[in-house]
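The other protein chains are all here in position, but one chain of the complex has been omitted.
For chain A:
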Amino acid sequence: MIHFVLLISRQGKVRLTKWYSPYSQKERTKVIRELSGLILTRGPKLCNFVEWRGLRVVYKRYASLYFCMCIDEDDNELEILEIIHHYVEVLDRYFGSVCELDLIYNFHKAYFILDELLIAGELQEPSKRTVARLVAAQDSLVETAKEQTSSITNIIAQVANFTIKMLHKGYGPWGSNALHLESLFLVDVCTRLVDQH
């Protein structure tokens, strides 16, 4: 089982972490610090496996990023190298020639894709096409959701405008005080919604 996944840049900046075993916050920072020191100092020709605290860490360097996965003693290390490559290929297919900048600006997408690939430390989908399809489906969900919220904003904005006009003209089926309060409330909500979008 994979215990955690770390993506570290050459300068030691952490781009992505995903933990499949319970580690407390302090332990996590400690682990990251230790592994950064261990892996970043390794030369290029050395093998991709490091023994660490009774576990094995498999890492692979792609351009300026180190992809590290920590596994148990009895797992197949070469397979994990394949899984890392699988992930990178899916990222590549999704972003189109992925680079580190893509991962920095779209880190939430990177997490989506990782979640489609690994759950609870195990591989769930060997086919890149399926993963790409699922992530695309998720993306479209996000889009529609966005549109929906923006459409609500439009409606409320319209209502607010209408109520304000009414205020100015002094009309209203309710008492003027209540109308005053209601309209103030509506204006407040609208301005907030407008600020958000």
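We take it that a contact is a pair of C-beta atoms (placed from the backbone, for glycine too) under 8 Å apart; a residue touches a chain by one contact, two chains touch by 3 or more; residues count from 1.
In the analysis below, contacts and distances are computed from a predicted model.
*Asks:* Of the options "Ubiquitin-like-conjugating enzyme ATG10", "Pyruvate dehydrogenase E1 component subunit alpha", "Collectrin, amino acid transport regulator" or "AP-1 complex subunit gamma", which is the UniProt protein name for the chain that has been left out of view?
*Replies:* This omitted chain is identified in its UniProt record as "AP-1 complex subunit gamma".
*Asks:* Where the complex has a chain not shown, which of A:10, A:53 or A:129 is the residue touching it?
*Replies:* A:129
*Asks:* Using the touch definition from the top, which of A:104, A:119, A:136 or A:181 touches the missing chain?
*Replies:* A:119
*Asks:* Among A:49, A:62 or A:95, which one touches the chain that has been omitted from the display?
*Replies:* The one listed residue touching the chain not shown is A:49.
*Asks:* Provide the residue numbers of chain A that touch the chain removed from this figure.
*Replies:* 43, 45-51, 76-79, 81-83, 85-86, 119-120, 122-130, 134
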